[in-house]
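With one protein chain withheld, the remaining protein chains of the complex are depicted in position.
So, subunit A:
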Amino acid sequence: MAYAYLFKYIIIGDTGVGKSCLLLQFTDKRFQPVHDLTIGVEFGARMITIDGKQIKLQIWDTAGQESFRSITRSYYRGAAGALLVYDITRRDTFNHLTTWLEDARQHSNSNMVIMLIANKSDLESRREVKKEEGEAFAREHGLIFMETSAKTASNVEEAFINTAKEIYEKIQEGVFDINNEANGIKIGPQNPMPGPTGPHNAGQAGGSCC
């Protein structure tokens, strides 16, 4: 389907925090209580609209387990947005945020938009991490923050879409070099704002035959 832009996202965070469930809720609008452990990487995609423009989100869902860390690290490159997820019912997942953030900062491009997500907000009775703590961490590190529930779908749309809005604004401000695919942004064939190569060629930016 035609789109104005394609943004690449990556979802990271400890194992079991609900990364795959967030993706499934966003792409398929459903919740799967028992989910196989993600090994390696899985993909999802969905079209959203921002400022009247069709934007395709291409989302990479990674394995949270320590043993896959070196593989996961290698996927930061070329992402425009990252959802860093922790579980409000497990403090250790919050404590590990610093490590995740260091990893992300070190291996991604510097303009990558990072959204901090406190997942499982439906499990209020088992909460171990206060909302204020998450907000403070986000403020301190310059991240956007949101509490979500992949189970009830609360704030899930918003988390993905607000990240896209932030990226979109950065494009408008000229922060992102949209002609460099390593930034995780591709211009689609229907982009009304032609780059130097013109809209038609830009649509085929990813492809050249040999």
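Just so we're on the same page, a contact is a pair of C-beta atoms (placed from the backbone, for glycine too) under 8 Å apart; a residue touches a chain by one contact, two chains touch by 3 or more; residues count from 1.
As a working rule, contacts and distances are computed from a predicted model.
Student: Which choice in "DNA topoisomerase (ATP-hydrolyzing)", "Presenilin", "PPM-type phosphatase domain-containing protein" or "ER membrane protein complex subunit 3" gives the name that UniProt lists for the one chain left out?
Tutor: "PPM-type phosphatase domain-containing protein"
Student: Of the residues listed, A:26, A:75 or A:160, which one is in contact with the missing chain?
Tutor: A:75
Student: For the chain that's not shown, point to the residue among A:15, A:58 or A:179 touching it.
Tutor: A:58
Student: Name every residue on subunit A in touch with the hidden partner chain.
Tutor: Here the touching residues of subunit A are 8, 27-28, 36, 39-45, 58, 60, 70-71, 73-79, 181-182, 206-210.
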